[in-house]
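As structure tokens, the structure follows; a few thoughts come after it.
Every protein chain but one is kept in place in this view of the complex.
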Amino acid sequence: MAAKAGEFTIPLAKMSIKPVPGRVDSKGVVSSIFLSLAMIGLLQFGERLDTFFFGGLFPVSGRIISIAMIGLGTMLYGLVGGIIVADINPLIATATGTSPIAPFWLLTNAAQAVCAWLVGARFRNVISWPCVLAYTVAASLVLVAMYIPLHVFYFKMPWQKMLNLYAFQTLLSIPVPAIFLRGLLSVIRNAGFVEE
Amino acid sequence: MPILSVRDLTFTYPGLTEPTLAGVSFDVERGECLAIFGAAKSTLCLCLAGAIPHLISGRMEGEVIVDGVSTRAVRLPELATKVGMVLQDPENTLFNLTLEGDVVFGMENLGTPRDEMTARLEEALALVGLSGLHGRMSQELSGGQKQRASVAAVLAMRPSILILDEPTRELDPLGTEEVFDLLASLKERGTTIVIVENDPDHVAPLADRMLLLREGRLAVMVPPREFYAAVRDDPKIRFPQVTDLYLALQQRAGLEGQIPITLEEGIAILGPLYQSARH
Partner (left out) sequence: MARFLYTFALEGRSWATQLHPMTMATLVLSVAIVAFSTLHLGVMGATLAALLLFMAVGRLPARTTLAPLVLILPLCFFITLIQTLARPEGIVASWNLAGREITISAVGFILGLRITLRVVLLAVALTIFFTVVHPAKFTKALCDLRVPFKYAYSFTLALRFLPLMLEELATIKNAQQSRGYDIDQRNPFLRVFRIFPLMVPLVLIALRRASTIALALDLRAFGARPDRTFFVDVKRGPLDLGLRAVGLSAAAVVLIAAIAGWI
């Protein structure tokens, strides 16, 4: 959709590019990779918290950071960029043995990118609270829906007894990533990375 | 025929009203070393390498002709075989895990056959003095080695012109010496070099001509001695220490003669003066 002055549509890094595939030139691809590396670095800070939550079965900080960063990548560079941000992390985590359930993140992270793309494409201005909140709500719910089969079929967890934990995770993973994402988008716009 | 011709080059970045480069015209002969000073020098280098207009948006007028080919008329990959550019921070130009991977990277992108890649890899590493370090991890190399590796990676693509944008900015003195020794040997082999560098003690002996940009326009383009004489009152230009000393003495003591640009020349010119002053 055509943007008016002061409006920012997805992908932000180049207005005239369609959200699919988005910005897939060298700059788009490399920037997406670097956002993913930034995400990997930031995830270290919440590792202790996530280990506390049943060894990583119900990550809190990981979810907050991944929703924020994957949303950022998708809104900046489109769907392909978002998927790169989403899926480099599980590959690196698997390669470095950081997490045994990292391979599953390939799908769950990619789903967050798809959510960001679907939500972002419907807003005339993605650098806005309604857009980021809509995305974090969608991503959180999709993640719960995807993690339940993982817990049930792979880990044989009694999911009915885990509802409180799912609720706690979801409660945190809606507002906190939204705050982070909104802040990041504003800073990036002011820093001149959003190309008109 | 010059290997590099710039004709009325004007470039304006998006969102700006004033051009960053305005009507710049000059030629560079094959085997020459040109040093560039002043504002917009990196922009000029990007124009010479073809990054402008292919990668960086803005309004470009005029023409840059590299080895007989206009940078506008061909795609950037084709330009890569004619002009290679080494950026400031070698950390940003070594993309692969090993030195070998970095040197062959450009050749792979151009579809070079494997046998030829092997030969050129050895040649490039020998040129820069990194033979035998094929399997070394790029991040384990020293600063000077990394920058030499960047040069090797560009040389492997066999460009006619080598452009270096402040190649020693991130290096320590030892690394700087290594890079300039390499450039001197490349120049001896006949490589055309265009360099942006703020280290006058190293650039002055290397350059055949020096170009100064002022407000985006070509102000001066002459051999080093004449250059330093012409810009002696420009506070933004750094001089080789011996040249600075000589020019100060020239002004205050009325010295006449050739302006030294190297320490050896300085000793040859000023040494006798010092000896006679002592006696």
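Labels for the chains are A and B, by order of writing; each one numbers its residues from 1.
Everything that follows uses one rule, which is that contacts are C-beta pairs under 8 Å (C-beta built on N, C-alpha and C of every residue); 3 or more make two chains touch, one makes a residue touch a chain.
Here the structure is a predicted model, which means the values were calculated and not measured.
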item	value
Hidden-chain contact residue, picked from the options B:51, B:64, B:128 or B:218	B:51
Those residues of subunit B which, in the complete complex, touch the missing chain	49, 51, 54-56, 75-77, 80, 84-85, 87, 89, 91-98, 100-101, 104-114, 117-118, 121, 135, 137-139, 153-154, 157
Hidden partner interface residues of subunit A, rising order	24-27, 29-31, 33-38, 40-42, 44-46, 48-49, 51-52, 54-57, 60-61, 64-65, 68, 72, 84, 88, 91-92, 94-101, 103, 153-158, 161, 176, 180, 183-184, 187-188, 191, 193
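Everything below uses one rule, namely that only the chains that are shown with their structure count from here on.
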item	value
Rounded Å distance, subunit A centre to subunit B centre (Cα mean)	42
